[in-house]
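With one protein chain withheld, the remaining protein chains of the complex are depicted in position.
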């Protein structure tokens, strides 16, 4: 790791460096291009893997759900929940490609829907963890995704466990029609109850997070964190250009843009993320605090 | 009167035209220029008086507190309260002019501070009415003004009487120093309680309303109404130009500008104001409504 | 799995009716229901959104807070109303006035008719995603009855942001979908020209949504569509809205909010009932261990 903020500083926060370091060990491999799209340097997968897939130039490569769980959950602490909920082709969607086929292939590739949820500890602190998987139909919000998110939000509220979201999504899942859209309401009802119960909620928005996900739970956390350079917005730039014929400034919808626009609290490099989250969870769950 | 919205329409609102017409009769005389500053037409004071001091071109002349009370309160319904609270020269302000002198002269002119409050009926509907008087040190927010506003807000909350504010002010009163500033907090505490009690609050912002008044109670009503062309803002255009060297667009800080900027709900001509307010009070105090 | 009933119109014909330029718009209904409707303005932040009309009016002896996504009848109006595509300020105005309705106990009626939220740079700069998300979450905390009706186009999150209600109705020839047929086509086919097939697969008609359990009632339109007889369409909608609102007026706030939560919590029960869906919700606390502090 190449932390801009190192162990000595974590310690000053009251965060034990060893507990931060004790992540799920090495991250699983990620499919990588041969060169960095930002700086063009030739990539050495093993070296990059040691740096949480962050290039020396600062480019953050997209990680899939397994890598995020390995990074965020302490080794052996991840207990996945409701993994056996299965998507269903209600609309019997046929063209251009049958939805059932899409689902079967993703399953064959070992993917289990666009959102996976479970309990874990992060630096020894109990959390509910929800992770989007962009590999599964572009991390699109589906009924299964919505159900897993809602059940986990309800559980976090019931057990007063801090909730941690890792977002990456292209939007709602077309092939599930109106019921995919309705997940936004189902989820946000549960987010509201999480807040009413006074449970801390932290969201990490990664590249890309668009459409129904930032328009439902992803920006409603107590602390919204974005990864450097992540593209975050409601409507994608291509559609905006098409419909308004406007030129979009460089950096439009980037994490840094959303920071300027007041939508996110922090832009945190992946190499610091565990320490930052550990610190925030400690701050927001400190016992013997003043009365609410 | 030359109402853009006439009696037949008031009736369709369930507002009795006769009750609207039954205002405090003829308005008191107002010092007027010989020509309209907007359209240049020669002014006939008596004719203008019949039209609530609104020129045919739509220019709204500034009215003082007595005129506002005569316009808004049903004939004979105005019961002024706390008129005997008197300003006090705590800072012993001397130059360029002694505050005591300023106060004595205003009193000699028959003025009683920058805010007058009392109970009244408007089209037969009970209200607490607070009226700024721009003639008294530019309608500046003072301790007496703050005390009258706060007492009336507390009374309106205690008796669940709709609160009606008529604002016109240049800001806080310099000669009362920090205690003038503190009135903003004193007042807004009471505004918060008025809202918590579920009492309707309507504000009418007239030309000019600047500084501590829109930054305290004047824009916190359930329905913010502005007079056409009224200048409304926090910092005056002269100071903005001085400090930022910016050119301000025409219409900057006008009532119409504030409507576009989302700060006011309605821009209502003075000739319609009584009918509009009567209608709003009826809507917001209707018995047998759904539960809150 | 229930099929769509055989409609006499093709799905695309319904889409065209839902978008018919002579179709009654929100204000055509609101002004008939409440002739004394007062349009209020402003998000109290920095803008007003003309694409959403909002304000109180008298209806059946009650003061009701009305909301309506408003299209324009002619080009000038369409430009002014931005084709009923809301900006963030519109959702903020809605929440401000929904909370005001709660303060005074006014029930709420929301009429939905939008292609979607505005896909523009300004909307993004002012936080359209969060504004919609806050609205969707906010509606669950408004302790007065809320009845919504889709009167034309119910386009995506921009529509849902104004349709989190205790009852959601649809006019017979209106549509409600996860994305406009054009958008869905360009996402799935990368070709918006495939909108007709997309609309069919998306199942966007009122009957489709009723079959899926997403709306409580389909309100019949005059022969040939609402544009043929605005008056009759308004009468039918008014009666249906009241039929659904009236019983809600008697519910205590806590029940109302609980029902609203459950309405959306289990809105996909048709799918959850499918044998292959998986286990139902478990008793709470089952996953509690990590949380016991």
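Think of it as A, B and C in the order they're written, each chain with its own count starting at 1.
Please note the rule applied: contacts are C-beta pairs under 8 Å (C-beta built on N, C-alpha and C of every residue); 3 or more make two chains touch, one makes a residue touch a chain.
A quick note: this is a predicted structure, and the numbers were derived from the prediction, not measured.
Asker: Determine which one of B:59, B:107 or B:151 touches the chain that has been left out.
Answerer: With B:59, B:107 or B:151 as choices, the missing chain is touched by B:151.
Asker: Looking at A:87, A:171, A:200 or A:269, which makes contact with the chain not pictured?
Answerer: A:200
Asker: Quickly run down the residues of chain C that touch the omitted chain.
Answerer: Chain C touches the chain not shown through residues 44-46, 88, 92, 125-127, 130, 134.
Asker: Kindly note down the residues of chain B that lie in touch with the hidden chain.
Answerer: Residue positions of chain B that touch the missing chain: 79, 81-82, 84-86, 88, 90-96, 119-121, 126-128, 143, 146-147, 150-151, 154-156, 158-161, 171-186, 188-193, 211-212, 214-220, 232-235, 239-240, 243-244, 246, 248, 252-253, 261-263, 285, 287.
Asker: Applying the definition given at the start, please give the residues of chain A touching the unseen chain.
Answerer: Touching the chain left out of view, chain A contributes residues 12-14, 195, 198, 200, 219, 222-224, 259-266, 279-280, 283-284, 286, 288-292.
Please note the rule applied: only the chains that are shown with their structure count from here on.
Asker: If you average the Cα atoms per chain, which one ends up farthest from chain C?
Answerer: Greatest centre separation from chain C goes to chain B.
Asker: Count the C-beta pairs in contact for A-C and for B-C, then report the pair with the higher count.
Answerer: Ranking A-C and B-C by C-beta contacts puts A-C first.
Asker: Which chain, with its centre taken as the mean C-alpha position, is closest to the global C-alpha centre?
Answerer: Of the chains present, the most centrally placed is C.
Asker: Where the centres are mean C-alpha positions, what is the separation of chain A from chain B, in Å?
Answerer: 51
Asker: Just how far, in Å, is the C-alpha centre of chain C from the one of chain B?
Answerer: 39
Asker: If a residue has to touch 2 or more other chains to count, which residues of chain B qualify?
Answerer: Within chain B, no residue contacts more than one other chain.
Asker: For chain C, jot down the residues that touch at least 2 other chains.
Answerer: Residues of chain C touching two or more partner chains: there are none.
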